[in-house]
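Below is one structure, written out as structure tokens; the observations come after it.
Complex shown without one protein chain; remaining protein chains in place.
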């Protein structure tokens, strides 16, 4: 019974309800298929991280998006 | 000084303030008792995961609750 | 650039090198496809948890496997 | 179906198999009791962190233990 | 490409946007310097934990702050 945790950016980049369903169904099936495990109780958690709390290369995603626009 | 992180479903299923206090006090005491450790600085964090971000068996908890009702 | 962490049981149940490659390639592609994100820097980490450190329903996986056999 | 992850120091301070069973059984029961949740699939994971990888107050636990002895 | 996750108390104690930028820039630089790693894709995530979800020594930070004031 594997356990999966997925961090994505939130705010205006947050996944839609439909995308969350696809992520959870897809990752569960994939992990079950690869490992040959029963998935009936597999847990997948999606963490939505606010864009100013998510840093890449030393800058927040919020800053990076702004720079890209300007 | 162990560290504990507890993921629970949030939204309408989120624990009450009273339940959070009980969880934190109870888990701290239990871990301290079992391991014979000083608990004065033990950290316990509760993560409330929105029901559509928490997947079990390939479906979000939000979907599972709806199916149960219908 | 999402980040994914996958906990699986280790010891004699640990994934093979081939399964790890499939997991990492598959999850990366799936998350990229669903969210429409560039995956060139997406991180996927696999945690192998010893069977006596992984509890399900209040028992370690080590105990559960033994009971099943007997 | 809550999910719990417990970090403890490993190496010579690692919990015994018996302590791990007690931790997993105890935390599962406690969380189930406080939240009124079915625990049959609750997952509890214990992470054993090597003493030189676990820092408290800016020093590794390995260093702290040495200082205490001297 | 290391990955860092930082838990801090949220609510009225949450870091300002400026502090988040400093945390992300500072931790990224420090980890890169110490390990001699390229940081252009290093991820740092800040988790803001509500004060009643963050327990220290068996009490929520919310309770501890109240006791201090009285």
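Letters are used for the chains, namely A, B, C, D and E, taken in the order the chains are written, and counting of residues starts over at 1 for each.
Simple rule for what comes next: contacts are C-beta pairs under 8 Å (C-beta built on N, C-alpha and C of every residue); 3 or more make two chains touch, one makes a residue touch a chain.
Given the structure is predicted, the values throughout are model-derived calculations rather than measurements.
Across the entire complex, contacts from the unshown chain go to B, C, D, E.
Annotation for chain D: contacts to the undisplayed chain at residues 7, 49, 52-60, 63. Mapped onto chain E, the interface with the missing chain covers residues 1-9, 15, 19, 22-23, 26-27, 30-31, 34-35, 41, 56.
Taking the whole complex into account, chain B touches the unshown chain at residues 1, 3, 41, 43, 45.
Going forward, only the chains that are shown with their structure count from here on.
Remark: chain A and chain D have CA centroids separated by 26 Å (rounded to whole angstrom).
Chain D and chain E have Cα centroids lying 21 Å from one another.
The multi-chain contact residues of chain E, meaning those touching 2 or more other chains, are 41, 43, 45. Taken chain by chain, the contacts fit none of the simple shapes, being neither an open path, a ring, a star, nor a full set of pairwise contacts. Of all possible chain pairs, the ones that touch are A-B, A-C, A-D, A-E, B-D, B-E, C-D, C-E.
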